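The complex appears here without one of its protein chains, the remainder shown in place.
Now for chain A:
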């Protein structure tokens, strides 16, 4: 196992290099206000047997979890995802009709993926013709915590006696983002855990057979840094090898950057069955002046709510909502089915927003028309549905020849990146809910049939239909008794007879 821990902090939060103590296989220092990233690289043999078994039978698996709690970030870790658990998956045999697929059995151990079964009908298929660097399948679950995963990790990744390891693994639950990546080409598992910008202890001890590298970095703009690059300076220590942190200064291509703007999302009131999600963006200014940039919102919507691609087809309608176009929507959607009969997790969509065409930066709103499915009836006639914030970002074309994979902090397979070309630069807007709100999941109550009043429905429907039917039959009988089934016993009839 290899571990790389990186603290990224602002210039003003720097700590004295002399206050950092490197001793044997550990490093310590004063608390530091920074964002922390831990990246673990593991060989298959270092994994618990069930996980190893799963991974040897699949082609690619990427789990991406983002915390629903608002957090600040810095440096190379500015990429955002809708909060919740994202699953990107490529089975070994690329046919959904194949034998029992192992992925759901694995996921069910951690997440309540009720609708996930042996077949892949819980997943949506990603477009294989768009760009080749995406997985075959996607699913998403609006899960607020990865405590089940943290528990699993503490049980299987730590030796029974290593309490320190267990504590650290359980602390995963406090992380802001968690990535798990495996593909058959690299044959290694990469786990990346991100802790939001906060004051945290600097105290790391490495296990004797693990290679641990610790970095303390600050942004550096002294050199000639291009738009698609990030320059950093700081200290690097390889535990057990270095006796002192060594200073470093380098720059690397960064696929994800911060746009320096924020957005918030909320449903317009009243919600109704066709809720409108309003995105409030605080700046309409593109992050790059000399490149083509467009503002996008990427949604992962649980199957309680969906967008109608046909409604999002009309330019006038889109313009009235400050939208440019629907760039992608996962298929199929099923515009009619109620939530409770759906196997499919939901849908993902990419909308291009239309900022006002003004020279200076202005705040603006965009409205996304959505539709609710029917939910299971409940006592009280209300059900709560959870809709995650979208990820909002500017997508800009990077220069010819830019090679993002050369970055030590590169992050791929996050859903929307597969919908853009490989040389796209993403400038992320930070989700910033209204004052007092910390949650990046919108929870709303939607109307359902009130079970408390449901007892009457069946007998009353039957009684009324029978009564109506009886009345009509009675009228028919009355006509029949008077004139039979033949033509009317009227002078008209007689006229006919005489003809």
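By our rule, a contact is a pair of C-beta atoms (placed from the backbone, for glycine too) under 8 Å apart; a residue touches a chain by one contact, two chains touch by 3 or more; residues count from 1.
By our rule, contacts and distances are computed from a predicted model.
Trainee: Given the options "Exosome complex exonuclease RRP44", "WD repeat protein mio zinc-ribbon like domain-containing protein", "Essential protein Yae1 N-terminal domain-containing protein" or "GPI mannosyltransferase 1", which would UniProt use as the protein name of the unshown chain?
Mentor: "GPI mannosyltransferase 1"
Trainee: Of the listed residues A:87, A:104, A:350 or A:448, which contacts the missing chain in the full complex?
Mentor: Considering all chains, including the one not shown, the answer is A:448.
Trainee: Which residue among A:171, A:319, A:362 or A:437 touches the omitted chain?
Mentor: Spelled out, the listed residue whose C-beta touches the missing chain is A:319.
Trainee: With respect to the chain omitted from the figure, which of A:201, A:247, A:272 or A:408 is a touching residue?
Mentor: Spelled out, the listed residue whose C-beta touches the missing chain is A:272.
Trainee: For chain A, enumerate the residues touching the unshown chain of the complex.
Mentor: Touch with the absent chain occurs at residues 270-274, 310, 313-314, 316-317, 319-321, 332-338, 340-341, 374, 376-377, 381-382, 446-451, 453-462, 464-469, 471-476, 478-480, 482-483, 485-488, 490-493, 495-496, 499.
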